[in-house]
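All protein chains but one are shown at their positions in the complex.
Our next item is chain A:
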Amino acid sequence: MRLPHRDGGAGGTAVTSVENGAALRESSCHPSNGNTVTVRPSRYETVRWLVQRQSGGSIGERDGCSETPGAVSKSRAQLHSPLLAGRTGGLFWAEVVASPGKSKEAEIKRINKELANIRSKFKGDKALDGYSKKKYVCKLLFIFLLGHDIDFGHMEAVNLLSSNRYTEKQIGYLFISVLVNSNSELIRLINNAIKNDLASRNPTFMGLALHCIANVGSREMAEAFAGEIPKILVAGDTMDSAKQSAALCLLRLYRTSPHLVPTGDWASRVVHLLNDQHLGVVTAATSLITTLAQKNPEEFKTSVSLAVSRLSRIVTSASTDLQDYTYYFVPAPWLSVKLLRLLQCYPPPEDPAVRGRLTECLETILNKAQEPPKSKKVQHSNAKNAVLFEAISLIIHHDSEPNLLVRACNQLGQFLQHRETNLRYLALESMCALASSEFSHEAVKTHIETVIAALKTERDVSVRQRAVDLLYAMCDRSNAQQIVAEMLSYLETADYSIREEIVLKVAILAEKYAVDYTWYVDTILNLIRIAGDYVSEEVWYRVIQIVINRDDVQGYAAKTVFESLQAPACHENLVKVGGYILGEFGNLIAGDPRSSPLVQFNLLHSKFHLCSVPTRALLLSTYIKFVNLFPEVKPTIQDVLRSDSQLRNADAELQQRAVEYLRLSTVASTDILATVLEEMPPFPERESSILAKLKKKKGPGTVMGLEEGKRERGPDINGGPEPAPASATSTPSPSADLLGLGAVPPAPAGPPPSSGGLLVDVFSDSPSAVAPLAPGSEDNFARFVCKNNGVLFENQLLQIGLKSEFRQNLGRMFIFYGNKTSTQFLNFTPTLICSDDLQANLSLQTKPVDPTVDGGAQVQQVVNIECVSDFTEAPVLNIQFRYGGTFQNVSVKLPITLNKFFQPTEMASQDFFQRWKQLSSPQQEVQNIFKAKHPMDTEITKAKIIGFGSALLEEVDPNPANFVGAGIIHTRTTQIGCLLRLEPNLQAQMYRLTLRTSKETVSQRLCALLSEQF
């Protein structure tokens, strides 16, 4: 099937000799054999004439592509589009379809009459000749396509398959392609007929059979012929047209059921089709090989050199060499595109000769883009550019030739200002990929002004969208401020459909390239101001995380949100951010009388009634934080909390908060308030949730790939503040829960705990506890080193909480298993696994738990612990159960660590140094210098050292900034004295930790455990 490319040089004369349309049909299915075809163009004319006569038009009216009025009636047949009647049954067709005036009833009546006629003909005694059979089968097909059911005639259609006349065979194949489903009896007959045709050596018949297989493409067909077709494909004596059809048929079968098409020894011979004389065969083979090579690149590796040489021959050929395959002076454009695509399945060729030849090809393609066009026709340049864009894709894919990459970039740069919108669109799109290559990143950056201009002037939203993508891709530290500013200003007028994405992108860029965090805060607040509705939760969570983790920006953030909140109308998201930040850091600006505590409170409260429930809940938490920060506004806030609109609010959450906060503010002493409402601890560093959201939004699209690409290239471009640890992908708490009280572990019930230490525990637990944890997460394990209670593990089904107590060398741990679903867990078996080493040093005793856990229920397991000798590993808790028929298996490390058996020892400075000197042998001391992972806050550090188990000794170290601790580790056999000293260096954000104990292994283990905490 030769693609009838036109030779534009001959002034639009078709190369294929087309006189009346019939020849084209011939050439399109069997160029080598014209004898069997009996096409009757005159019939078409008859039908056409009939249609026009009926609808009042005349033949002469059909000028150009305009529609003939009335001819395209509302008739359903036209809707369904089929018009088979070209050859047979023209009158019937005209009667049924081309009479728009007739009612549906009349149509049905006419069709039923025809069906009865056909049925009687088929049943009649007289054997029908081939022509009549074809005629009636064709009518049936037509009736079916009109939307009526056909329940007979299948057999006659199958009979047609064995006819020796092309037209009869063709109608037979058409009928079964459309109408036959997997009716087993018929399928066998059909397959038989197809088999005969495939073996017939008549390329026309083979073509029909292959087309039928490809069009039906069912599993049954694939099973029957998947073995046969490759043979036809590689057989030496197969005609070109049959080869071509065979390749495409195989491709189709491979796509529908790949496992049925095993690659075999024919693979290597298929590759050699790339060398075929006939370009049609080459095109079909390239399609097939490209698809196969994506799955098994190894087997088709030899295609690379063949494809390169074929491509080289095409690009260097003169514009008329390829005759039929020259399209408006461009030699075989679609084949070139296909070959270039095939090469993208592979890395750059290793053989230097092949590689050199390919580079030459690509250079030639780039050169041609610069040459004056051989034709003014748009088809010429379109075809040329199609090849050019594919070549650029290949250059980007190889990403190895700096010279080519930069040339590609310059070429695209020219297109950025082309008058054709399509070219501008494609140039922006390709450039986006170029920006991620280190060789061309700088070259892409030079076009920044043009891209920004595109953002402002393009009339097409999809082009503007591409411009936004490109700006995002080309952004780095040097141009971040400019790009973010431009995107922000574009956001004010941006199309609604892409606003959310732009917001995410701005938020990511602002964070990634922020040198000055005040700029970051300004940017995000601007974002909320301009497009508040499109600012998703992730974005404002993130700004709060960053403000809390960076103390240098807190004061500025408080001041800025305070100022922004003064605008008469501000977005609810701004109220949320403002409420949160003022609740934490409002004290930093309270000195200024213009933002005194009362002013701050009144400002926030003026927005309160306009906000939704979650925001109000957040604001209530802010108020109670104010009670702690500013005792002078306590009465005002208590009045607000006490009012009926709070205490008796219809919303349970608001009511509960109001009641609890009011009570808390009345009963708790200042100290307790200060502890409960302490400033939020820093959030653990994790992957930006915004980035995750953008990736999710985009799916496996370009942006994601880009991001990945950039990351791999290391810190040069991605030198932002966040080389995100890939492991922790938690998202912040879904509710706007300031205190994180919702995440309190199941244990503490009863009166509010009075010891500050426990509260600190509960508190520091909150940001992480909600996070879904990877099984055996080290992170979570580390958090339990300095505390005994909290949530150890949580997923959609199960929550595991811990509560434990230790005295000397003994301990007891309560493990709570909570079923979060409404379905029972069956065969619930938690097991404690200790290695042999660990078993010798740590004795664990527990009783099995009830094997069924009801939906929503919690079961408890007690573990009795005895430390026999010092140990380093931790036991593993493995939980297995069945949930709704599926087997679940979860493993987590159980946080039983050596420091749990610490007894604090108070001692005076003199004693401390005396013992310190006694433990001076090199084995006894272990020192570690490390970078701070969390902000260096004195109070938190103190709490952690106490939580670790040692006594915190004040006024021992001559330098008050240092921390000193002492304690004794109790084991069954011995007691080990431990001294520790932690020296922070604020400037370098580093710590030095020194441990001295009487036993080397203990020193090492304690040092390792404690180093992870800061």
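Operating definition for what follows: a contact is a pair of C-beta atoms (placed from the backbone, for glycine too) under 8 Å apart; a residue touches a chain by one contact, two chains touch by 3 or more; residues count from 1.
In this section, contacts and distances are computed from a predicted model.
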Per UniProt, the name of the complex member that is left out, chosen from "AP complex subunit sigma", "Myotubularin related protein 7a", "Acyl carrier protein" or "Oncostatin-M-specific receptor subunit beta": "AP complex subunit sigma"
Sole residue of A:Ala284, A:Leu470, A:Leu491 or A:Val521 that reaches the chain not shown, by the stated touch rule: A:Ala284
Residue of A:Ser132, A:Ser268, A:Ser312 or A:Asn382 in touch with the missing chain, whole complex considered: A:Asn382
Hidden partner chain, touching residue among A:Gly153, A:Pro333 or A:Pro895: A:Pro333
Among A:Asn192, A:Ser312, A:Thr364 or A:Ser462, the residue in touch with the chain that has been omitted: A:Ser462
Positions on chain A where the hidden chain makes contact: 1, 3-6, 14, 16, 18, 20-21, 24-25, 28-29, 44, 48, 51, 62-68, 71-72, 78-79, 81-84, 86-87, 145, 174, 211, 214-215, 244, 248, 251-252, 255, 283-284, 287, 327, 333-334, 337, 341, 379, 382-383, 385-387, 389-390, 393, 421-422, 424-426, 459-460, 462-463, 465, 699, 701-702
